[in-house]
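Each remark here refers to the structure printed beneath this line.
The chains shown are only part of the set, and none of them has been moved.
Every chain is named by a letter (A and B) in the order it is written, and numbering of its residues begins at 1.
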Amino acid sequence: MLTINKIAELIDAEVIGDGDVQVKRIAHPRCLEKGDMTFAFDEETARLIEETDAVCLLTTIDVGKYKKPVLKVKDMKAAATMIYNLLLKIVEPKKGNIHPTAAIEEDVILGKNVGVGANAFIGKGTEVGDNTNIEAGCVLKYKVKIGKGCYINANVTLYEYTEIHDNVIIHSGTSIGADGFGYITKDGEIYKVPQMGRVVIKNNVEIGANTCIDRGTFDTTVIGKNTKIDNFVQIAHNVNIGENVFIAAQTGIAGSASVGNNVMMGGQSGISNHISVAANKKLAAKTGVIRNIKESDPETFFGYPSRDAREAMKQLGFLSWLNKHSKKIMKMVKNLPE
Amino acid sequence: MLTINKIAELIDAEVIGDGDVQVKRIAHPRCLEKGDMTFAFDEETARLIEETDAVCLLTTIDVGKYKKPVLKVKDMKAAATMIYNLLLKIVEPKKGNIHPTAAIEEDVILGKNVGVGANAFIGKGTEVGDNTNIEAGCVLKYKVKIGKGCYINANVTLYEYTEIHDNVIIHSGTSIGADGFGYITKDGEIYKVPQMGRVVIKNNVEIGANTCIDRGTFDTTVIGKNTKIDNFVQIAHNVNIGENVFIAAQTGIAGSASVGNNVMMGGQSGISNHISVAANKKLAAKTGVIRNIKESDPETFFGYPSRDAREAMKQLGFLSWLNKHSKKIMKMVKNLPE
């Protein structure tokens, strides 16, 4: 546990009251457990919190005389984030339970303190590391490997041979390792390309709800460490995503594409198959990339087909300007010689 | 139950035959139960229905001599809709069952006539109102609150503290309450912003299949009453959706955006984070809104970045016209002085 004084020192905040109180977690006033710090943006909520079991109030306002210790900060989001991450490193994880309705097959190796939820299924030859939680309704087909400290939310499906490293969070309804979309048409017949590879997800990745990552065809679909993926993201077979990449919701990355480190993809954007996007680039929302983006290209791309965002904006602006003068222009053009 | 005469009175239809027959439900000829009315668009189907257990035929055609009472209407969709909604108010809900394989934890309060499907999980401290049905494979994490007369289809995940009011329908595979997509990058490190709020869904909302609504960061993501949400809709953290809003499939609403009452969003449209759209506006399919839309703005927006739909169409039309005369224009421009 961490004292309020220690937190104040680490995040630059003002302590009012007893700074030796220890904090276990930061939580909404609605769902307090013993040892929780909670937060208020306004006087009224702060007053209500005085009567709860919270050990400390985090706030941006001046609450005057207060029954509990107060940690006053300027930026609530930044403060709550730093406190949350500090406590993650220090507070012991909750003890995991294996729900009696979970179906766990033979040759499964569960680490210490693993939680398995109701009606989850863990297939043959699967390995799960210490302090990992697998919630209700999850299906791990077989020979899945999950590292330490992961949290797999409800109703997630992990296909066989999926490999997930440490401290990975996956939200509900996500499918990892399904067959990619590959067919060969020959003489009018359609043949399914066998999808024999797998998916590897590196440390500290977070994956949103109802997202899909398909297995590789011959090799591996890879998500690099620290990469964050939102809801409804489509990552096709053989894709290679670098480290520290942010992919907003409803984005699609087609087969065998690659995305460099630190790339940021806006919502509903897309990358065509076999295309590579160099490190540190930004794609605006709804952008569609159909040509490689190299290191020497501009930083931000926009539109479909994607182009330098500034150039794209100028083009759209100029079209709007031309249209404002359309009558004059049409009259003039009609009089031009062929 | 409702008699055919009563229905005819309420929806303006013609009764042929015994109008005192009582109707319990409207259903496809393929799946008739006792007391069902069914429908036919053509003579052949009407003849086949004569031999079924249907109590009455709803039709738009003249079927001549008929073994059963007939309710003749002009607009089948409108008629079936009004009948369906009339019967919903009058017919007693089916008695709910708790499937023996459902895992229900302690401190769960189930109302009268609640159904819980096979292998569903209902976590600690959850409350479910009368006549609500929770289908097979659903996961309600803990302290979820669901009102009366709701229907939660199979394999839905509701995160902790999700609050659902009365007469809400949620289709299969939907995830409600997952963490929003929030990170702070500082000195090259990525920190997860804790998502401590929840989701509140008001009365009479319908939510499609495989949709996602994320919990608020500090506060609440709200879906206003009577709002209808299609499949694959992404509603990010802290979003506020008004009443009577229609959101078509694959639309995305980014974090902290707000949508006024009666707004209609076409398929694959999007709203950027922190953007507000005033009441009664319409967004065409694939539109992307990146600036606030105020009450004084035009009614319909189109394109990305979104603009007045009429203006956008004129611009596209003018570009097409210019391109038709591109040779002449290029020659002329080349001769212009710098």
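Heads up, the rule we're going with is that a contact is a pair of C-beta atoms (placed from the backbone, for glycine too) under 8 Å apart; a residue touches a chain by one contact, two chains touch by 3 or more.
This structure is a prediction, so every number in the text was calculated from the model and none was measured.
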Total copies in the full complex, given that 2 are placed here: 3
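We adopt the following convention: only the chains that are shown with their structure count from here on.
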Whole-Å gap between the CA centroids of subunit A and subunit B: 26
Complex interface listing, subunit B residues touching subunit A: 101, 103, 119, 121, 137, 139, 141, 143, 155, 157, 159-161, 173-175, 178-179, 181, 183-184, 190-194, 196-198, 210-212, 214, 217-218, 232, 234, 236, 250, 252, 254, 268, 270, 272, 286, 288, 290, 304-305, 307, 311, 314-315, 318-319, 321-322, 325, 327-329, 331-332
Touching residues (chain side subunit A, partner subunit B) in the complex: 26-28, 30-31, 39, 41, 76-78, 80-82, 84-85, 99, 101, 117-119, 135-137, 153-155, 169, 171-173, 204, 206, 208-210, 226, 228, 230-232, 244, 246, 248-250, 267-268, 285-286, 303, 316, 319-320, 322-323, 326, 329-330, 333, 336-338
